[in-house]
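Inspection log for the structure reproduced underneath, given as structure tokens.
Shown here: the complex without one of its protein chains, the others still in place.
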Amino acid sequence: MKRNGIFFWIGAAVFLIAIALMTKLITNEYPFFAGYVILQFIVLAVAWSILGGHAGYVNFGTSAFFGMGVYTAVFLFKVAGAPLLVQIVAAAGVGALMGFALGLLTLRMQGIFFSIATIALTIVIETSITNWRYVGGAAGIQLQRPPVTWPFSGYVQMLFFVQAVLVVLAVVVSRYIQNSWIGRGLQALRDDELAAECTGVPTLRLKVLACVVSGALMCAAGAPAAMYLQYADPSSAFNLNYSVSTLAMSLIGGTAHWAGPIVGAILLGTTQQLLTVTISSEVNVLVLGVMLVLFVVAAPEGLIGLLRRVRDKRREGKQ
Amino acid sequence: MISGPWCADPGRRTSAPSNFGGKGSACANREGGGSGAGQGGPYVFSFELLLDAVVLGVLLGCFYAAVSLGLSVAFGLLDVPHVAHPAFLVLASYAVYVLNEFYGIDPLLAGLLITPFLFVFGLAAYRLYYETFEKRGSDAGVRGIAFFFGIAFIIEVLIILQFGVDQRSVTAPYIGKAWRIGDMRIPYRLVVAFAVAALLTTLLALYLSKTFMGRAIRAVAQDQEALRLMGANPIRIKQWAFGIATAVLGIAGALLIIVAPVDPTLDRAYIGRTFCVVVMAGLGSMTGTLVAAIILGVAESIVLTLFGASWAPAISFAMLLGVLAVRPQGLFGRRS
Partner (left out) sequence: MTPPGTSAPLLQISGLTKRFGGFTALDNVSVDIRPGERFGLIGPNGSGKTTLINCISGAFRTEARTVVFRGEDITQLPAHVRTRRGIARSFQIPRPFKSMTVVENLMVALDFAVATDPLVSAAHRHETAMSILAGMGLASKADASATTLSQVELRKMELARAMATRPKLLISDEAMAGLSSSEVDEVLDLLMSLADQDITVIMIEHIMQAVMRFSQRVMCLDAGKIIAIGAPNEVMANQRVQEAYLGT
């Protein structure tokens, strides 16, 4: 346990240092441009799994959180020219509030009702933003990036590094939850909410906590996207594709371990980038959908589950 | 982009706020140019405008009932988290489109022709769902929902790959003309949709209450064990019911493309509409489905008249949220 912890922190530090070095050494912008999207999906998938994996509440509203992150950034930038860090922190706050509201919804709805409610929330928010002219309405809004600050050589490099920090943050939080009493409580309420409550688990408080943490991370992940694209419009910021991608990445990676969503996001994120560039974005969604369905049917525990099964088999073989 | 019958007419894409003013009721106006309705703009209340909206809302509501019937059976009675229902619906519409466009078959007849295929498709789909999820039991909820969500996306993309993202429509003698009563214009296509929808709803309600199989389906929703003790196989019955739920999509899909042109992502808007209707109705109630659909139709129609088309996509979803939060058992709920 202890040794695992040390390895984890060393790994996180090495990852960040490597990213920082990359932004110094590589001058071509394209790898950062593509890598940013993968990092963004890692944050989304890890955040999604906190609620969807541990607590078993399927959130189709990833797009709602992501989109609100984008528009929090857009609003703050337009109203006060707020710097990136402020945009992200504010987006996390907005996401936490949304998560709180979502957590209260779990009081009245479970299972499919909760999932449908999250889609509904997405569309209602999207429509409201579409009708809000200050942030551009349906037509969207152009944004001019401010000059980049030291020590970064380019804005995209900075965004890439910032998103990498968010990745580390999300993974640290998710790992902590999995290994702590919070994780055990969420797992219990996923298995049986009434039994958990009668065993002393404060189910509502834990669900709200999971929603708040998950929501804050998703919103924060969305905030830099405004500056990344230098443009925002409601139908792409709130696109349901974010929901289905995140869901697919988490479930394909496997939600039983914090590393699952990371594996899923890297694998699918990379595939998506390649497919979008080489074939078309439609084929990319098709592959995503087919993979999701295949995994859900044939390997319900995801890649992590498959790995564990192989490992258990080998261990049995040795004995 | 979410769109529906309101903003789905080519050349009348109304999502931009610039269309905010001067717009009465989209459906009343769309067939024959400006009637009296649009004159006052959306901000001035007028009785005729409201009456228009209510009449059109009721017609539209019946149509919503027809497209929700299958979900009312699949989700309301069988507890299958069928998020892909609207995607199946749009798929049926495209089948109708192909039969109409390339073989000149009347859309309603085309809907009837594809019904048997849909029935078999439904039988197979339930079998797959049962074998992979219901039978295994644990954690079926999460994965079942994800499964149907994935299926919906696959259908969407396959349609895009085959037909592109453009809207498709059908031709029939009753499409494009309107019926004039005083100042009001009611498009025939809505009248046809209304009549067929009412007929379909009645037939399904009768089937579920009068026939042996229909009553077995309702029994399976109440108490599977009791049915098993009586020697019936609940899985068979559920499979049959899911077949029926999918089969009615033939006519429903025809109505969908009769009422307005369809595009591949139209199913997203109908997730809101169909689930709103089914949840508001109270799971599995056929009368409830009709009443709830009419409430939704009228609400959409009125909001559209007063606030403009850009708010239209949110109405059903907002009502769905409201119902879930306030009265999750619906208006005619079978569960306490």
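Order of writing sets the labels: A and B. Residues in every chain begin at 1.
As a convention for this text, a contact is a pair of C-beta atoms (placed from the backbone, for glycine too) under 8 Å apart; a residue touches a chain by one contact, two chains touch by 3 or more.
Keep in mind it's a predicted model, so treat the numbers as computed, not measured.
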* Asked: If the hidden chain were put back, which of A:40, A:87, A:157 or A:203 would touch it?
  -> A:203
* Structure fact -> Contacting the left-out chain: of A:7, A:134 or A:181, that is A:181
* Pick out the residues on chain A that sit against the missing chain. => 181, 184-185, 187-188, 190-192, 194-204
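Convention: only the chains that are shown with their structure count from here on.
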* Structure fact -> Given the complex, residues on chain B that touch chain A span 1-2, 15-17, 75, 81, 83, 128, 132, 139, 141-143, 145-147, 149-151, 153-154, 156-158, 160-161, 268, 271-272, 275, 279, 310-311, 313-314, 317-318, 320-321, 324-325, 328
* **Contact set on chain A toward chain B in their complex** => 52, 56, 58, 60, 105, 108-109, 111-113, 115-117, 119-121, 123-124, 126-128, 130-131, 133, 137-139, 235, 240, 244, 247-248, 251, 282-283, 285-286, 288-290, 292-293, 296-297, 300
